[in-house]
Structures are given as structure tokens and as C-alpha cells.
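Read the structure below first, then the notes.
All protein chains but one are shown in place.
Take a look at subunit A:
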Amino acid sequence: MEMIQVVGLGLIATILILIIKEQKPIFAFLIATTTGITIFLMLIGKIGSIIDVLDNLAQASGVQMIYLKTILKIIGIAYIAEFGAQIVRDAGQDSIASKIELAGKVLIMVLAIPIIGIIIETVMKLLPV
């Protein structure tokens, strides 16, 4: 049912944008942005339930929660950066979109730094000095 709603919303928005694009390009952009945000908001509940399931799984199996947190952060950063970059790209600003993607990549790499640090530290301690 949700799938039909999402597709219907997308189709209506697309037709509206096609009609309105010649007269008012700015409104077409606004419609596109609003539609994107609306679909994202529709999906938030489902995403929450998925994360809950993962959380319970991690707690039940006794895995360190920090791993799950890190991976969830990665997914979040990727999605948000993608979302913003797409909107900006739709508006025709490719350079800004690529900057947003760059920021996302850098933030993902920042998450990797502590892990790299621990691994390197371990290796250094294992090596005979």
C-alpha cells in the first residue's frame, strides 16, 4: 500500500513539474524538493523499525554496540549526503552537489580514523621493538 502511495506521489509530482517547468522553473524545483522530503518522511517509520530490529539483534548476540553505532552512522551520512546532493543537482548546481558528496565522504572517513588508530596501535605493539 505504501509503495502505491509513494509511486503515485512521485508520478503526480513529475507531471506537475513537467507542466510547470516552462513557466516557473523555481516552483518546479520546490515541488521536487517537497516530494523528496515527503517520501523520505513516509519511510522514516520503516527505517526506525529496521534499526530497532538490528539493535535488538545486536543486544541479544552480545556484540559491542559501538560497531552497530558506527555502521548506522555511515548509513545515515551516506543517505543524507545523497539526498542533499540530489536536490542540489536537480537545481542545476553540479559543483555544490559534488562538494556535498565530498563532505559526506570525508565524514565517513573520519569515522574510520579511530578504528585505523586501534589497529595500527595493536600492530605496533605486536612488532618486536
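The criterion applied here is as follows: a contact is a pair of C-beta atoms (placed from the backbone, for glycine too) under 8 Å apart; a residue touches a chain by one contact, two chains touch by 3 or more; residues count from 1.
We adopt the following convention: contacts and distances are computed from a predicted model.
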| item | value |
| --- | --- |
| Absent chain [UniProt protein name; select from "Stage III sporulation protein AF", "HTH-type transcriptional regulator YhcF", "ABC transporter ATP-binding protein" or "Acyl carrier protein"] | "Stage III sporulation protein AF" |
| Touching residue (missing chain; options A:Ile4, A:Ile26 or A:Leu126) | A:Leu126 |
| Hidden partner interface residues of subunit A, rising order | 54, 57-58, 61-64, 66-71, 73-75, 78-79, 81-83, 101, 104-105, 107-119, 121-122, 125-126 |
